[in-house]
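Here the complex is missing one protein chain, while the rest keep their positions.
Letters are used for the chains, namely A and B, taken in the order the chains are written, and counting of residues starts over at 1 for each.
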Amino acid sequence: MNERARLSGISLLPIASSVMAIVMAFVIGGIFLEANGKDALHAYRILFERGLINGDGLTETFKKMAPMLIVSAGLLIALRASVWNIGIDGQFMVGALLAGVAGAHLSGSVPNPLMWSIAAIAGIAGGLLWAVVPALLMVKFKLNEIITTLLMNYVAVYVTAWLAKGPFKDPDRVAPQTPKIPLEDRLPFIPGTEVHIGLIVGLISVVVVAILFRSTVYGFCLDVVGRNRRAAIHAGFPVGRLAGSALLLSGAFAGLAGANDVLGIQGLFKANWNPGYGFTAFALVYLARLNSLLIIPFAFFFSFLLVGGDSMPRRADVPTYFVEMLEGLMLICFAVAVYLERRWHVISERLRGRPDDRVEPETSSGVESLEGLEASS
Amino acid sequence: MTDGMPTTQPAPEARPIVAMRDIDKRFGPVQANDRVDLTLYPGEIHAVLGENGAGKTTLMNILSGMYQPDSGSIALDGTPVTIGSPSEALALGIGTVYQHFTLVPNLSVIENVMLGTKTGFVLNLSRGEQQLNELLAGFELNTDPTTEVRHLSIGQRQRVEIIKVLFRGTRVLLLDEPTSVLTPSEVDGLFRILHRLREEGVSVVIITHKLEEALDVSDRVTILRGGKNVGELGPAEIVAAGRAGARQQIVETMFGGMPAAVETFQQHVATGETLLELQRVSAMGDRGEMAIRDLSLQLRAGEIYGIAGVDGNGQKELGEIIAGQRKTTSGQLIFDGQDFTNKGVATLSRAGVGYITDDRMGEGVVPGMSVAQNAALKTINRAPFSKGFFLNRKAIEENANALIEQFSVKTPSADTRITLLSGGNIQKLMLARELAMNPRVIVCNKPTYGLDLKTAQFVVKTLREEADSGKAVLLISSELDEILEISDRIGVIYNGEIVETFDRTQIDVETIGRLMLSGRAAAQESAA
Partner (left out) sequence: MTINGIDVTDFLTAMLATGLLRAVPLVLASLGDVFAQKAGLLNLGIEGMMLSGCFFGFYAAYHTESVTYGLLAGMAAGLALALLFAFLTVQLRVDQVLVGLAITIFGAGLTGYLFRDLFGGQNVSAAVRPMTIRIPLLADIPIAGKALFDRQALFYLCWLLVPVFAFVLNRTRFGLNVRAVGENPFAADAAGVNVIQVRYLAMALAGIMAGFAGAFLAVADLKIFTIGMTVGQGFIALAITMIGGWSPWKIAFGAILFGMLNALGDSLQIIGVGVRTEFIGMFPYIGIMIAMIVLARRTSVPAALGIPYARGQR
């Protein structure tokens, strides 16, 4: 696509529909709040003020952004290969637990950077390990990964709780949790801020994934598998291995995100602690139209939503679950936007009178529409 | 076959049961039907003849309610009607048997027949069964109505299709290319049924591109070309002209003024070494059936080996086996003296076997990716397109531009999405992509399917040149003409076996035709 075509609005359309979906979700959410007897404008002001404007809130937002970025980068790898990893939460928890155990075990006895690295690797290993089962079931037994990854989430809740209550429990405490990593051994702040360096890890993760899809053979192959699996078979790609590896990598990133939260903020893993990033990341990556670099602004957006949402119960009498509801609404509105966009393509091409017998298949998931942004820049 | 000529059915020049007038239908810029007329009289068999792309199927889809015409009118028994959907067509007494059968394989015969009928909430299967059994007997369908359709043969399924529409009181029966999937004896059976239906007063429209069959079965012939009516022969005219005369007349109408047939290529006797050999190979099809049985063949350097056969006799599977895309259950694939059995696409492609699939959009290209990306698809992990882990975007683009130039692919740029190209240009690109890998064996499945004449000629010429330069080409096609035109040797495939091989010098079209339709049995019959 040449420069002009790319700027002519057609390739901006995908982002426009995401933004439109978000606006619509806010409008519907607002109507819901009003109908529920709340002051919607006040609630939204709190949401934005706290997550976006207030200094402490903004720090919180940037802290939240780190796991968002990492998890979404990983999820993108899977979704671009049309592998539905809905098991982010489980992978995150196992990663967090292992990182917490490794970190606490090593802190004080080895230099911190080494401890962080090992804990991060433990986290990555944990997330990856948790993706092994669904990946094997998908490749070897052709079992639908949507269901297996979902089920593995619930297994993870029980397994991590059991480990945090049993073998890995902090013996000095009553609560079922792993030993604490002392405050001074946590990840350092980015100079001049109170945001730990996990944010940088997050940004690097996204950039790495962007490079993966822009410039590597592996990324290219994953894209082919995602867009037309049969073409990948025809071209001689090891499709099973590619799809399986995408799921594993995706799990590894989720595990890294778990390590990041434990090393940067929590310092330990508590039984049943599950921040539930999975569904948020799913909404995020979809609204970013499966485009790697667009993850960054959308991660910021979703982070401040979550942070702002935390203040809503106290200051606007709106339960935090409102944010989760809003995410669902965004995806529902996004589904409508994808439809409208498809209609728009049909109409605009009819107006322009395109060449004759070409075949333009319907894009079902909105995956196709971002080519102008990712592949040809 | 039947006695050949239309029977003595008196020309019912009464009021037509169906009168389609000035039917226009556009698909984007393509005018599929251009002021087409079709007149069907009660109790006649009416053939609509035309080449691929002449607009026959579009016309039929309009009558069956699948498509809406852009303009024009349809009258049924003299009353103007609009047919908004297939169910409306059925309600009006117009039933359609599609080329791709529309039975649900997991449902039983009776469930398929009753599907969509409007009776009570609870299915009264026993009553339906009774009615059905009467119909079945008349249709030579020796099967229990509770059998699931997937267990039936193709010919049986077609009869179930016909029964299905008759079950709803169809007065007008539309058949789209009904013989394309049938064996000759099944064709006879079908024609017997159609004649019987005519006697019962059903009007039949049969859409076909097979002239002989049209003459065999029909009372009236309408000829379409390029979306327009170009001729109609009524019963009187057919009788008057005699079979040979009618044939001559129709051929002139269908092909008159066409560009001269493609240049016939120099006969070429392949004497090269054997490059690739299949030794008693068997393999399964996608649905787990034996698609290839004990098949052996040799490809020699410098030859084009044509595979002739009716669609669905294992052609696709054969191509995929050689390409390494389909696993064999027994037998060996020898290429260049080495065993490559089940080594996979990547290995065979590297070794020098290229495969051009017939399923362009389904597996040939990646929709949504650019022309350049698609052009490099199969060699993305080789120099110069990648260095180790990383892509070389510049090389990918340069390669695409070179191929576009060399094969005159019409595209705005190498960055254009592949789906914006026409079928012919996509085919050229796939051919270019394969040849750029410089394979020593090229397998082509239906390389000219759906292409305009000029592009088709270009593709055929390119393949001939490749063979002349010492490569081995396996050309799979359902167009016998194309195979006859450029092949040095021809193998006839029937039911997953190569039943006979011919050298170019000993080609006998009639024998090939018979073998295609009924395998070795026919060959023995004719020898006897």
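Just a few scattered comments:
Note that a residue touches a chain if its C-beta (ideal position, glycine included) is under 8 Å from a C-beta of that chain, and two chains touch if they have at least 3 such contacts.
Everything numeric in this text was worked out from a predicted model, so none of it was measured.
Residue-wise, the contact with the chain that is not shown comes from A:Leu137, picked out of A:Leu47, A:Leu137 or A:Leu187.
Of A:Gly108, A:Gly166 or A:Pro188, it is A:Gly166 that touches the chain left out of the display.
Within subunit A, the residues in touch with the undisplayed chain are 36, 84, 86, 133, 137, 141-143, 146-148, 150-155, 158-159, 161-162, 165-166, 279, 282-283, 286, 313, 318-329, 331-332, 334-336, 338-339, 362, 364-366.
Taking the complete complex into account, residues 61, 64, 66-67, 85-87, 90-91, 96, 98, 100-107, 111-112, 114-117, 119-123, 125, 164, 168 of subunit B touch the chain not shown.
Note that only the chains that are shown with their structure count from here on.
On subunit A, the positions that touch subunit B within their shared complex are 1-2, 215-218, 220-221, 223-224, 227-228, 230-231, 233-238, 350, 353-361, 363, 367-368, 371, 375-376. Of all residues in subunit B, only 28-30, 324-325, 344-346, 349, 355, 357, 359, 361-370, 373, 377-378, 380-381, 386, 389-391, 393, 413, 415-417, 419-424, 450 touch subunit A in the complex they form.
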